[in-house]
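Below you'll find the structure I mean.
Shown here: the complex without one of its protein chains, the others still in place.
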Amino acid sequence: MTVRRIVLALVLAIAVLATAAVAMATRGSATSTSSPAAVGTGTASKAKSVCGLGNGKKATGTPIKIGAIATKQPGTDFTDIPNMANAYFQCVNANGGIYGHPIKYYIETEQTDPGQVASLVRKLVQTDHVVGMVGNTSIIECAINHKYYETHGIYMIGSGIAPECYSTSHIAAVNMGPRYSSDGAVQYEIGAGVKKIVFDQSNVPGTGYIYAGPQAVAKAAKVPIVGFTDNVPIQDANSVAVKLVQAAGSNGGVVLNFTPDQALLILAAVQKLGLTTKVKAWSCSTPCNSDFVAQALGTAWDGIFGVNAELNLPSASGPDSTLYRQVIAKYKPPLAFGLGSFSQMGFVEARIAVSALLNMKAPYTLKRVNQAFAGVKNYHTDILCKPWYFGKIPLHIPNNTDRTVTPNHGKMVVKQGCFNISAADPGIAKARALEKRFKLNTGKPYPVK
Amino acid sequence: MDASTAVRVLVIVALLAFALLALPILLSDYWIVVLTEAAIFALVALGLNLLVGRVGLVSLGQIGLLVVGSWVAARFFFLTGLPFPIVLLISGVITGVIGTLLGLPALRLSGLHLALITLMFAGLVSIVIPTVNFPNGGGGVLGHTESSFGNPAVRRPSIAQSDPAYYRYTVIVIAVMFLLALIHISSKAGRAWAAIRQSEAAAIAAGVNITFYKLWAFALASFLTGVAGGLLAGDEGKLYSIQFRTIDSITLLAVVMMGGIYSLWGAWIAGLLQQLVPALLNDWFGFFERNPDFVLVLFGVGILQVLVTAPEGLVNQVPKDLRNLGRLLARLAGKATGRSRPAT
Partner (left out) sequence: MFPGLADYKPFLITGLALGGVYALSGVGIVVLYRATGVLNLAFGAIGAMGALLSWTLINHTSSPHWLAYLVCVAFGALVTFAYGVIFGPPLARRDPLVKAMGTVGLALILLGIMSYLWPPKARTMFLPSTSWQYHIGFAGLDVNWTQIIGLLFGVLVTVGVAAFLRYTRLGTAMRALADDREITSTLGVPVRRVEAVAWLGSGVLAGFSGLLLSDLVGLDAVGLTFLVISALAAALIAQLRSLTVTLIAGIIVGLCTALLTPILLWPNATFSVSTYRYGAPFALAIIALLVMTRGRRVVSISRTDR
């Protein structure tokens, strides 16, 4: 290689490194406030939440192994959820662990290849010997692995996307998923008085399942609804914007179910084309619920864009929300999206798992740990509207009550407090019937430790 | 059969025996599933390897054909109770027919233009499949249903239900396919392809029907891809439009080139590069598990490195490198012991 070529290679490398330096310096970081010395330590009370036992002692016994599978590929990144769960586990380990046992967390990433997803659960269970699965968030994992969980007696606590995350016996999610969150967005629009609803979603597997929810809700409210799909990544947002506005008409409303970056393409196009006021209402399912969406949208959408929010605001004042922020400040997990629903979900899932582990006795075998997970009911947290539960029931939609938020000067603020997702959606009706029958979210609260 | 061929056959048989008998015992389920996928992709790579290396035709539409093959296989698996191998044959044949149609432009275009028009086909497939989706037990022509309560998985052969058993089944089927490719190469078709690759004008002058043999190459490559699609459907059970991207057709060519197009072993290397290497990286280095984007970067660097320094692919380069290394070590050893060695 000539000298010149070496020099040029160096120049290229320096350019890339400089790029990296610039971007790293500005990459979404958690917070810059100084962290309190003892986070998560103390006695739990109505006003304060602690990490696990909260005794400030480092756990040094034999570890309890937990596993997670999350999607991470260009365009999709769910690793914030297990990364935050890991941070909470670290806090618990620094506060006595599970009666002296630290939690060892194995996070596997997948790139939407069904074979890979199937093999990873086997790796975690058979090779790494995990005794529980907590924090799974994947476009296809529930569909691929639910049978494995059923045959091996694993009760997975995760964040759901695929239908099977909500319709099978061994998976329970802390979020609502695209279908029920879209129901909530549709309910917001019906409440805003629209005379027609246009529902648009990304053309990824499951569109029929997702659309069936909004269809049922709109039908029960006697509002005509029409459903579209659009291939992602969207190349021509302008045409999509015009299509939606044309179909909705001036008395109609548009409901979007996309990942935030794709939803933003449509909304930005709507704004640039001057079509913002051409329909009565705009709303989006929960992926749009984040402050960076609010910032990217700019103030033109303040107050007129309703986003269904499965979890409370990251800035909320309850004890769990406070601990959530404290754990981020102290343990600085690598969060791509900072404070927001992803890390909140990871936090809640980890907390539930730790609670279950603290409410059972050794030995911490796969069978016993998962029985403990399945036994969680009436779990209270200020991050969710209603108590969470697992339970040995045929389907799980434990989070079926949530809020609507709207952007306001670069932040999301609450527009509608906790409301029930409509039972016109048959899935919700079934879930509520099971809740009532098995008293899953009423009565004595789950002892949170 | 002369000595070198006999040795080669023995090596292949030994490797096959090792893969079938020893590996499922030595490796965990995780690695068996990884290797099953590597084998399936080796079969897809074989089709492209034949096209590019033997005939000199480039197709960037092979993943599109893989989609077609898996779709057809899945549909037949759900629609009929036909035995697994029959469905594999059906999907192979149907894909072969479609692939032959894809090869028609090869009669008019060559090189980059042929590659790009096949890429357009892959692009079309990637637009249609998200709307059409894969069959999953539903009715109608498309056989796709979206029930809330989970859909059935594609069935596996009754003798190969578990992952290790299916792995063995897959390896055997693929070995048979490689044998099929080998038979082709040593037959009249192979000689015709070699003539076409060298110089079409000379081939015509020698009386070779280049139209027929070009299309036959596409047909064979597509048949192999169709069979791979059937194996993939059985392996994964559930297929999703999002797992097949247009870019995968392009990276397939890159991986096939990296493996080496002038030897069938290159197809195996391609399959292993595509499926095994990322899994190994994830396993050995937590860094890659947490940051799979860097696997992409490494892949890109690998492509550039192999294209520039190893034009014949790793299949020739690695043995060459090992031989050079061996020579270097021998020379150093000679120097150390004070013996002079003849220059090699």
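Letters A and B name the chains as they come in the text, with residue numbers starting at 1 for each one.
Note that contacts are C-beta pairs under 8 Å (C-beta built on N, C-alpha and C of every residue); 3 or more make two chains touch, one makes a residue touch a chain.
Just so it is clear, the model here is predicted, and its values are computed rather than measured.
Touched by the hidden chain within the whole complex are the displayed chains A, B. When the omitted chain is restored, the residue from B:186, B:199 or B:324 that touches it is B:199. Which of B:286, B:311 or B:326 touches the hidden chain is settled by the complete complex: it is B:311. The missing chain, though absent from the display, is touched by one residue of A:192, A:221, A:296 or A:316; that residue is A:296.
For the options B:25, B:112 or B:336, the residue in contact with the chain missing from this view is B:112.
Here the missing chain is touched by one residue of B:6, B:247 or B:328, and it is B:247. The omitted chain makes contact with just one of the residues B:192, B:220 or B:295: B:295.
Mapped onto chain B, the interface with the missing chain covers residues 56, 58, 105-113, 115-117, 119-121, 123-124, 127-128, 131-132, 197-201, 204, 246-247, 250-251, 253-254, 257, 291, 293-304, 307-308, 311. Residues touching the missing chain, restricted to chain A, are 4-5, 8-9, 11-12, 15-16, 19-20, 22-28, 73-77, 203, 228-229, 231, 233-240, 242-243, 246-247, 259-265, 268, 272-275, 290, 292-293, 296, 298, 336-337 (touch as defined at the top).
Keep in mind that, in the parts below, only the chains that are shown with their structure count from here on.
For this pair, chain A with chain B, the centres built from the Cα atoms lie 37 Å apart. Residues of chain A that touch chain B in their complex: 72-74, 79, 107-109, 111-116, 118-120, 122-123, 126-127, 139-140, 143-144, 146-147, 163-164, 166-168, 203-209, 212, 229, 231, 334, 395, 426-427.
If you check the complex, the residues on chain B that touch chain A are 28-31, 33-34, 36-37, 127, 130-131, 133, 145-151, 153, 163, 232, 235-243, 279, 282, 289-290, 292-293, 296.
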